[in-house]
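The complex appears here without one of its protein chains, the remainder shown in place.
After this line comes chain A, so read on.
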Amino acid sequence: MTITAEKTRTRAGTARTTVTRQDRPSGWYLAPALVFFGAFAVLPMVLVVYLSFTSWDGFGTPELSGTENWTRLIEDGRAWDSLWLTLVFMVLTWLVQTPIAMLIGVWAAGRQRNRAILSSLFFLPLLLSTAAIALLWSSVLDPNFGVTQSLPVLGGFNFLGDTELVVYTVVWVISWQYVPFHTLLYQAAARQVPESLYEAATLDGAGRYRQFFTITLPLLKYTIITSTVLMLVGSVTTFDTILILTGGGPGTATRVLPLHMYITGFSGFEFGYASAISVLLLLLGAGLSLAVTRATGFRKMQSQQEGV
C-alpha cells in the first residue's frame, strides 16, 4: 500500500497521462457475475410469470392454462386473508420495533458506564439463525412443556395455540430477533448528531423531550427510512419463523402470503397457482422497496448508510 502510494507521488508529478479506454477493465469483468445473477435470480422472475399461466403438479411439464390461476386468485378468499395478515404483520412489527429500537439506540449512543457489557449481551440474538430463534421460542412457549407454563401469570396463556394471541406471539418473536439490528442502525446514526446542537438547545432552555423531537428525530430521518424499508420488505417475506413456530396455524391464523404460496405449491402440488401467488408477492415486495427508495432517493439512502 505505501509502496504504491509513493510511486504515485513521484510518477504523477512528472508525467500525468490520461488513462485510455484499453487500460480500463472491459465489460467482461462484470459479465460472469451478471450471467450468474441473471440465470438464478432474473430468469426465475421471468419464469414465475410464465408459470402463473400454466398448470403444473411439480413432476410433469407445465401446461398453459390461460388466466385460470389468476381468476382463481382473485376469487380465493384465503389468499386475500393471507395478504391482509401480511399487512397486519407489517404494521405491527413496525409499531413494536421502531420505538424500541429508536429509544434504545439513542440511549446507547451515550456513554453509560457499563455499556460494553450491556451491548455485548444485547447483540447476542443476532448470532442465532432464524431457525434457531424460532425453535428456542417454540420450546419456551410450548403449551405443555414450555417455560412459560411454570411461570406465574404467563402460564395462563396458550401463546401458540390461541388464534388471536398467536399473531402477537409471532410479532414478538420477530421483534426479538430484529430489534438489536435496528437498534444498531439508530445508535450509529444518533452518534452522528453534532453535540453542539444539543448544547445550543440547552442554552435556549429546551428540555430533553423537546430536544428529542426537534433535533434527534429530524436528524434520524434517513435512518428511519432505511430501517422502515428493511422492516417492511422483511415482513413481506417473513417465512421461516412462522413455518417453524406455527406452521401457519392454528388453523390459518398465521398463514401469511409466502406461507400460503409455499403450502399451495409444495404441499398441495398446485405449482401453477402458487406461481400466481408468487407474482403477487414479487409485486408487493419489489413494488414496496422501489416505491420507498424512489420516494426518498436512493443516493441519499446510500450516503446515509455511509454515515451509519
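We adopt the following convention: a contact is a pair of C-beta atoms (placed from the backbone, for glycine too) under 8 Å apart; a residue touches a chain by one contact, two chains touch by 3 or more; residues count from 1.
Everything that follows uses one rule, which is that contacts and distances are computed from a predicted model.
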item	value
Listed names "Carbohydrate ABC transporter membrane protein 2, CUT1 family", "Aspartyl/glutamyl-tRNA(Asn/Gln) amidotransferase subunit C", "NADH-quinone oxidoreductase subunit J" or "Sulfatase", with the criterion being the UniProt name of the chain not displayed	"Carbohydrate ABC transporter membrane protein 2, CUT1 family"
From A:S138, A:T169 or A:T254, residue that would touch the chain that is not displayed	A:S138
Contact with the hidden chain (one of A:N158, A:T237 or A:T252)	A:T237
Where the missing chain touches chain A, by residue	1, 4-5, 7-8, 11-12, 15-17, 19, 22-34, 36-45, 47-48, 51, 56, 58, 62, 100, 103-104, 106-112, 115-116, 118-132, 135-140, 142, 145, 147, 150, 176, 179-181, 183-185, 187-188, 190-193, 195, 198, 201-202, 208, 211-212, 215-216, 226, 229-230, 233, 236-237, 239-240, 244, 258, 261-262, 265-266, 271, 274-275, 278-279, 281-282, 285-286, 289-290, 293, 302, 305-308
